[in-house]
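All protein chains but one are shown at their positions in the complex.
The chains carry the letters A and B, assigned in the order they are written, with residues numbered from 1 in each.
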Amino acid sequence: MPDTPLTSLTAHALLDLLHGGDVTPTEAVTASLRRIRALNPMLNAVIAIEEERALARAKALAATPDRSSPLFGLPILMKANICVAGVPTTCASRILQGFRPPYSATVVERLEQAGAIIVGMANMDEFAFGSSCETSCEGPTRNPWDLERIPGGSSGGSAAAVAADMAALAFGSDTGGSIRQPAAMCSVVGLKPTYGRLSRYGLIAFASSLDQIGPITKDVEDTALVMEVVAGLDPRDSTSASVPTPAYRAALHRPVKGLKVGVPKEYFVGGLDPSVDQAMRQALTVFRQLGVTVQEVSLPHTEYAIPTYYIIATAEASSNLARFDGVRYGWRASGTTVPEMVEGTRGEGFGAEAKRRIILGTYVLSHGYYDAYYAKALKVRTLIQRDFHTAFESCQAIVTPTAPTPPFRLGEKLDDPLAMYLSDIFTISVNLAGVPALALPCGFAPGQLPIGMQLIAPPFGEEILFQLGAAFQQETEWHRRKPTAMDR
Amino acid sequence: MTYEPVIGLEVHVQLNTATKIFCGCPSRFGAPPNGQVCPVCLGLPGVLPVLNRQALASGVKVALALGCRIQPTLKFDRKHYFYPDLPKNFQISQYDLPLAFDGVLEVPETADAPRVTVRIRRVHLEEDAGKLIHERGERTSLVDYNRTGVPLLEIVSEPDLRTPEEAYRYLQVLKQTVEYLEVSDCDMEKGSLRCDANISLKAAGARTLGVKAEIKNLNSFKYVRAALTHEIARQQEVLRAGGRVTQETRLWDDAREATAPMRSKEYAHDYRYFPEPDLVPFSLAQDDVEAIRRTLPELPLQRACRFSTQYGLSAYDAGVLTSEKALADYFEACVRAFGEHQGVREGDRPSPSAEEDRREGTLGAVPGASASERRVRIGGAAKAVANWVQGDVLAQCRARTVAIPALGLPPAHLAQLLGLIERGTVTMRMAKDLLVQMIDTGEAPPSLLQRLGLAQVTDPQVLKAAAVAVIQAHAKAVSDYQRGKGQALKFLVGQLMARTKGQANPELAHEVLQAVLQEQLARQGGPNR
Partner (left out) sequence: MALAADQVRYVAALARLALTDEEVARFAAQLGDILAYVGQLQRLDTEQVPPTSHAIPMTNVFRDDEITASLPVEAALANAPQRKGSFFKVPRVLEDA
């Protein structure tokens, strides 16, 4: 097992060395690439390794005398649905096989301008449709804590890679929990920012009104650090917010005494795995010890969140995926007429879950069904958003589990899509309401299976998340543990 | 059983913004294939649209000119269908909250037809698609996406039209109105103006409308009229034979002069409209709308009315001169220039500005005496200008296949030419020839006259010498004249004109010749016996 201390460092610790010149970008990148090559056969977290590109960038960076850029030389991974110019960005789907975008996402541009070096593209559920990273056309990613279990999804590759120290941090995307749930299942930190906080330009869309790009990191300090670089208005994204980016790191050391957190009573009804339940209780105790008031709140429309989500998300997904037809890029089936070619391309190029969602989404938008499903769901969404608004009148943040169970086994839920959807219960409302949420490690179930809690804040309340998260990580050691399942 | 045609038209106008509706690619026509595309208009994975504010402003301008109500909060929707020229396989358009609604377009009466009032149901913005090219003999088609994302304004009328001729006139007035706003080239050949027609037949006396057919592939206003005429006949035949008209889309085939149903099943559509999540809603403040309203130019019908009252032009002439904004602008610039020319020459103050003219015209009531005096004076000048512009100037445009602004005949030059005619420095005939030279060289008339030596001959000495020469050459005509034959004088005047290459002033020529003849007569001692 390669023992490279560089790779085990948090981003902020590694950056201290890079800024100080104690470590060169080339050394950092080389260490990262070596670890990827060593562990990826086991984990399948990375589906495109960009060695040449990364080393070239490292060399170029090293040639400049100025080492002060915020992410100078930091090796990072991007989820395979975030466009990196010239790099295969396939959404882990056959239909985008070979697609190299001629442009980079805004977030990628900001990261690279800040000195970060992309070492590869991380595995994911195909088009982000999934909660287990099992629908990828490149094969599933395995959880570094237990190779027979899922890492969570859809940003399973990003989370597993960070947990396995393949990169200093990674980026994923979150539509219904796809950053937070894998972060929790891999014992790393994942943030879904407020809708509009980060630009979506260059994120290959799943559900446009729910998607956000977000960081997956080893600790909350890294989250705050990288968010300062990527957050902010993007004129290329009409839905990006013109809210100034705070100096997020200032929130890391603010005392939390006196803050109020709410615990939604609807989230703690029966069905919660006992290990998750226990880990949550422990976490709440920690907060109380820090002087935080913990009280009950209500999110009355919780039970309608999943149906609402699956109508809106699949409707938007079916629309966003209409462009994949073999005409301009990606997979093309044979066919003597265009309709034949298009149907064949989409039939051959999409996996089962993608097809299922496209059909469901098309159905709920179709003539005669629009009002009963889609229009109805948009109204229920209002009710769900109002629930959060009301709850935040009596607390500054809400605490919940991230996933109802620890990571389950590969293949366990693949044949039952509805069962898979139901596991999104704690994360999904957040996207519907557009509020920010942070997942962070808070314990383990027997067998070293990670459990993560979720902190939710009002719109543009990322600072509160960092404040509470950092305080929690000062008091606990969960986030410092490293997986050992890969040691043989 | 008689049937009444019920016709509605959907017109798409390409806006002439510098860039496309949702990205910064140029929206120029004629660039090399796929040389004017970017990730956004190519619909690449991950891209997002951002609305061009000028497209919205131009759309509002058209909506206001059509008397529409502007939607307080408008939004965009996705309209889904699969076609290779549509990169996202949905078009960003507007569904239930379009830019504007409830407008009206008046189609003025003509000699043969009464006025028609056509209600405008809605005006909305959407993006254009790309172009498909089908090469002869190939089993493949080619796609050029330069046109995707060019802003389109769709103008939908209520089915208020009753005849193909009304439809034709509606299209002319609509095109003229939009062209006046300078927001589009309105060129059907270039595809910046397109029309689809909806037509059904209503049984006389029936309260419900018949089944309608949609007709596409109408590439000129004439085709629209022809296709509707054909379709009316076709539907009548179906109904009279006891059949039912199918609701379908038909294409006009000009070669066969008939409509035929579309072959492809593309048009059995469920567009699955839903609100475009990548674009936010747009709310126009009253102030913004009013600011745009203030930029509206005088519209064609108003301007034609004013031309009649202010310049004393016939309805026909006013109609011709206002048929295009550039022409109307040119005409008025020439009138002003001519007035100034005359005014300066006579030492009077120059004619009022076009703004004053316009305001006076639209005020209606007769202002003070000086204004009406001005109007009379301008009226006289205006008629002369009108004749020239409608006549020779437009003829030159046609001959050279250019529009007036590209002709190269500044209003000041035309004014000077008219001044020369008025003062008798040139004849009408000469002026027409001079006009051609003026356009060819771009020179002003006086210097051109100078250079070519084309000044009308008015010098009495020159004329007298020519008259003497004519008399010596045509003794018989002279003796005819002396015997009292008036015809002979005309002949001699003609000869004098020919001798001066047509440059003699006809009246002077007549006078001088008569004088010389009388002189000769006197010398000879009175008329011959």
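Basically, a contact is a pair of C-beta atoms (placed from the backbone, for glycine too) under 8 Å apart; a residue touches a chain by one contact, two chains touch by 3 or more.
Remember, predicted model here, so these are calculated numbers, not experimental data.
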item	value
Identified contact with the non-displayed chain, of B:Val104, B:Ala203 or B:Met262	B:Met262
Full-complex contact with the absent chain, from B:Ala18, B:Ala206, B:Leu452 or B:Ala469	B:Ala18
Among A:Ala38, A:Leu383 or A:Ala445, the residue in touch with the chain that has been omitted	A:Leu383
Selected from A:Gly326, A:Pro407, A:Gly443 or A:Pro483 as touching the chain missing from the view	A:Gly326
Residue numbers in chain A that touch the chain omitted from display	98-100, 102, 194-196, 209-210, 235, 238-239, 241, 301, 304, 306-308, 310-311, 318, 322, 325-332, 335-344, 346-348, 350, 352, 355-356, 358-360, 362-364, 366, 372-373, 375-383, 385, 417-418, 421, 431-434, 459
Contact set of chain B toward the excluded chain (per top definition)	17-19, 23-26, 32-39, 42, 50-56, 73, 75, 82, 84, 89, 132-134, 138-145, 216-217, 251, 260, 262-264, 270, 272, 275, 277, 279-283
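Methods note: only the chains that are shown with their structure count from here on.
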item	value
Between chain B and chain A, distance of the C-alpha-averaged centres to the nearest whole Å	59
Sites on chain A touched by chain B in the complex	81-83, 89, 91, 96, 99, 101-103, 105, 200-205, 207-209, 235-239, 315-316, 319, 322-325, 327-329, 336, 338-339, 342, 362, 365-367, 370, 374
Of chain B, residues touching chain A in the complex	39, 42-51, 78, 80, 82, 84, 87-90, 139, 141, 143, 270, 272, 274, 277-280
